[in-house]
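Here the complex is missing one protein chain, while the rest keep their positions.
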Amino acid sequence: MNNIFSYFLPKDVKFFPLFEKASSNLIDMAALLNQLVDADASRREKLCKEIETLEHKGDEITHQIYLELSKTFITPFDREDIHALGSALDDIADYIHGASNRILLYNVTDITEPIKKLSELIIQGCNDVDKAVKELKNLKNIRVITDSCVRINSMENQADYVFDQAVANLFDFENDAKNIIKYKEVLSALETATDMCEDVANVLESIIIKYA
Amino acid sequence: MNNIFSYFLPKDVKFFPLFEKASSNLIDMAALLNQLVDADASRREKLCKEIETLEHKGDEITHQIYLELSKTFITPFDREDIHALGSALDDIADYIHGASNRILLYNVTDITEPIKKLSELIIQGCNDVDKAVKELKNLKNIRVITDSCVRINSMENQADYVFDQAVANLFDFENDAKNIIKYKEVLSALETATDMCEDVANVLESIIIKYA
Partner (left out) sequence: MNNIFSYFLPKDVKFFPLFEKASSNLIDMAALLNQLVDADASRREKLCKEIETLEHKGDEITHQIYLELSKTFITPFDREDIHALGSALDDIADYIHGASNRILLYNVTDITEPIKKLSELIIQGCNDVDKAVKELKNLKNIRVITDSCVRINSMENQADYVFDQAVANLFDFENDAKNIIKYKEVLSALETATDMCEDVANVLESIIIKYA
């Protein structure tokens, strides 16, 4: 490992705690999403509001990351990478919120199996994102990060498969075109949340490639 | 501020004028888009052609930026950032053109309120993009840039909200699935134009983070 890096790294007390806050927040959001897809229609609005509250919390963390970046001269790794990681974590939050919002807005009362399956994959993805992000501060065990990235990629492949099959089933078994569009929109937001987990993995991989 | 930067900066007479041309062009395109959504069906084709003409003009400006980049040894900021800014400005033009093109191609005769509202938000976004881009050449008042970026982000949040509500309303009140698809496509192109404004803000923020 780069010596200069190992020298500065332990001293950073600004960025790593913020990244960890952001990734913990994603785990909470993913947990609420999974409650939402299992909940009675009556509890959905409340859960959706809670997800929105966490999304705002995430926005503030992202903002703090950018603010620190503008005030800090020596950063633990490239400023661009800090910016990219902050914004990639924020994107996951946006799509979890977007998916839950669509379920509510479009009155998707019947939560289908693919919706539940994708929500579970999002939990897996956020757990691996969190695991990798927490390892970033010491980089002693890079394997932890690369393993998480591999699992995130495989999770995203599964999500693609679930999405494709679900849409094919809509064409085969759903005759109301309006419903096809609605469900496709919800499934697509969920699938995009897993894409955003993959984007985080890509940023992490490119950070590792440079510094490790 | 970085001394080397302030030394080279005032000397650049190539990139800043081109960026300003590109952002002024976006203001013109956004103005035409707003005329288009207020115009009689009979005038739409003409306005759409004018938007296309400006889109081609934008393409040429982008091309000139890349060309200058290949000929210039010392650039006012990182070559990658110049490339990224040029292509992000170009993306806004593409989606304004794409939205107007869909209105015409899909015979969207009834221009709804959300279409008008999104078009107005695009004007706001392009104005802030232009304001921030024009401040880039001296960086004396970074606050002008960051304030524009904040407003662009808030504009994009509003656009998300308008889009989501508009699509939910289509599901509730439009029974012709074909119309749902058509309107969703037009709204989506408009909303993506605001996303592209946010991309420009992201590029500007990451430039500021590095140099300011």
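All chains are identified by letter, namely A and B, in their written order; residue positions are counted from 1 within each chain.
Keep this in mind: a contact is a pair of C-beta atoms (placed from the backbone, for glycine too) under 8 Å apart; a residue touches a chain by one contact, two chains touch by 3 or more.
Note that the structure is predicted; figures quoted are calculated from it, not measured.
> Out of B:I123, B:I142 or B:A177, point to the residue that touches the absent chain in the complete complex.
Selected residue, touching the omitted chain: B:A177.
> Of B:H83, B:K116 or B:K210, which sits in contact with the chain we cannot see?
B:H83
> What residues on chain A make contact with the chain left out of this view?
164-165, 167-168, 171, 175, 177, 180-181, 184, 202, 205-206, 208-210, 212
> Where does chain B touch the missing chain, residue by residue?
Here the touching residues of chain B are 66, 69-70, 79-80, 83, 87, 101-102, 105-107, 177-178, 181-182, 185.
Note that only the chains that are shown with their structure count from here on.
> Since chain A and chain B share one sequence, what rotation angle in degrees maps the C-alpha trace of one onto the other, as a multiple of 5?
Superposing chain A on chain B takes a rotation of 120 degrees, nearest 5.
> Averaging only over C-alpha atoms, locate the centres of chain A and chain B and give their separation in whole Å.
Inter-chain centre distance comes to 27 Å.
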